[in-house]
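Here the complex is missing one protein chain, while the rest keep their positions.
Every chain is named by a letter (A and B) in the order it is written, and numbering of its residues begins at 1.
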Amino acid sequence: MATTDAPVELKSPASIAKFAGLLALVALPLFVSEYQVSTWSTYLAFALLALSIDLVWGYTGLLTLGHAAFFGAGAYVAAKLLKEVPAVPDVAVVFLVAPALAALLTLGLGWFLFSADVKGSYFAITTLIVSIIFESVAGEFVGFLGGFNGIYGIPSIQVVGFELTATMSYYLALGVLVGSYLLLRLLVDSAFGRVLRGIRGNQERTEFFGYDTQQYRLIVFTLSGAMAGVAGSMYATMDGFVSPPLLGFVLSTQVVIWIAVGGRGTLIGAVFGALLIQYLNSTLSDVLINYWEMGLALLFIAVVIGAPQGIVGLLSDTVEGIRTNLESTNRSDLRAGGEADD
Amino acid sequence: MISTLATVVPLQLADRVLISLTSISGLILVASGLTIIFGLMGVLNLAHGALMMVGAYTAYAVQSAGFSPWLGIVIAPLVVGVVGVAMEVTLIRRLYDRPLDTLLATWGVAIVLQEAVTIAFGTSQKSVSPPLEGSVSILGVTYPAHWAFIIVVTVVVMAITIGLFAYTDIGIMALAVIQDREMAAAVGINTRVSDRTTFGFGSALAGLSGAIMAPLLSVNSTMGIAWLADSFLVVIVGGVGTFTGTIAGGILLGGLDNLFRTVISGYTSIAQAAVLLVALIIIRYRPQGLVPAAERGE
Partner (left out) sequence: MTSAEPLLKADGLTKRFGEFTAVNDVDFTVQPNETKALIGPNGAGKTTFQNLLTGKLSATAGTITFDSDDVTEMPPHERAQRGIIRKYQITSVYEDETVIENMRLAFRSRASSPWKLLKTHDDSDIRDRIEELLEIANLNQKQDTTVGTLSHGEKQWLEIVMAVGAEPELLLLDEPTSGISVGETNDTVDLIKEIRSTEDVAIVVIEHDMDFIRKVSESITVLDRGEIIASGTIDEIENDETVQQIYLGEAADA
């Protein structure tokens, strides 16, 4: 696993790369049209969804194939409240109500499943089923939820009467994404995060040391549900349109693919994978899109079978290898006797 | 579930019963391949729906080339069986003790198959003609012949499959390999070939079900997804590892589906959601399913 760096140190290549990426994202609106800025805002929202899944899957080992259910729930909450209940301030809707509802759903599902120690593949399949339920129910309620046509015309967030421009929404999304990343970084780098990895490695073993893993799993699952909810509600205000597929398992599994290819269990891999693949997706013409999807699926299969560390992991392994080579070259130059580094 | 069947306006009991029988049969037929691959072999094959879809497209391709629908029904399982064997050889055999990775990799395969079919056939919906046109009269009700055909095929397929695994050498050996690999190898059975064949057979069944069900459904690249979920539910709820379990699961879930649709008519998705909820509850409280496999000294 890559060495953990504090996000503000600029010593290692990983930090430099992260910082460069952040700079590029900050500077993006200067170089692209307003429409594209709006599109990138949605990419950022999906990247946040990817982060939330990485916490649960990459770090805790709980494969969830239905996380879009919570994303979509947040999106629909924002859609309904922003359009129909203007009394509630937008900021509260997007950052309080939506994540609270999503967290509640996640908490309920998590408690239902973890209390019976449903894990592994059964957990994955169950979350998949939940996603399917959500999508089909949303498609059914034509009156309340817009049915298959969804809800459109969702306004941007208004702050004290002033409606955010596309660029402002973009920076809001970026801020939320970076903030969430830092928060999760703190979490996974703490002793709590170590327990998560213990659960991932061997849940029973971790229990036998005295950790109440059910509690830990419930906490991260609910937190990730809340994050997915925020991602969804932000998305609704930036895209202006929500529909049942936002809840469904095709989206859920798509994000899992982004994380796998980017590099699971690193946080940055999830963001990187999400942004890279969404960007590549958009640059391909309709004619090539099927070949691209197929190629991506094949790459995904390859990653699952042989390279679970993903692109970020492979890059950091390469850098480690180069660094170790350089160090041992130096050492042999100095003719130091001691440790043989392998 | 089979929404096209259930959109028929509420009818007499005989109609309801026959429609239920068809939709239950369809469920069991589609789930049969997964019963082998997931139920027996323990492989979490998320490509199951896609394999069914390939079967449907094979039937379409054969028909649009001018041949009889019967030929499509014969060729589909062969084609999909080959696809299945290819999957097993390249992927599945590396992932037998990695269930989560199997879920992911097979989902990747599903996408590959979906895209391949789109590239080959385009994005428009296809339709497939049934081998038996017209209708038959059963219990005084006029009933599409193909619907009756589905029921017959399901019964025959289940009988043959159960018989294969219970009474033939190949079937018994395949079971031996699944249940006690070391023992089977020690007795001289080629476990690799057995795995391949079993997986191929399960895939072929999926392909057959796709060809048989195709006339009732809109044939498109993502048609398999709904069936994927249904099949898993039928197998898990019914009882992982037994054919009687799948039959029981199909009857329960298919029956509930039809029941809910009759009771909550007009809200088909709610009916679907209700069935899924029941399935979830069963998974949570009785994970071994309705008809669990006997304890296999593990």
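We take it that a contact is a pair of C-beta atoms (placed from the backbone, for glycine too) under 8 Å apart; a residue touches a chain by one contact, two chains touch by 3 or more.
No experiment lies behind these values; they were computed from the predicted model shown.
The absent chain, not drawn in this view, touches the displayed chains A throughout the complex. In the complete complex, the hidden chain is touched by one of A:100, A:168, A:187 or A:250, namely A:187.
Among A:206, A:243, A:266 or A:290, only A:206 touches the chain left out of the display. Not every partner is drawn; the one left out touches chain A at residues 1, 186-187, 189-192, 194-195, 197-198, 201-202, 204-213, 215-216, 219.
In the analysis below, only the chains that are shown with their structure count from here on.
Contact residues of chain A toward chain B in the complex are 63, 65, 112-113, 116, 118, 120-122, 124-126, 128-130, 132-133, 136-137, 139-140, 249-250, 253, 256-257, 260, 290-291, 293-294, 296-298, 300-301, 304-305, 308. The touching residues of chain B, when paired with chain A in their complex, are 44, 91, 94-95, 99-101, 103-105, 107-109, 111-112, 115-116, 118-119, 222, 225, 229, 232-233, 236, 267-270, 272-273, 276-277, 279-280, 283-285, 287.
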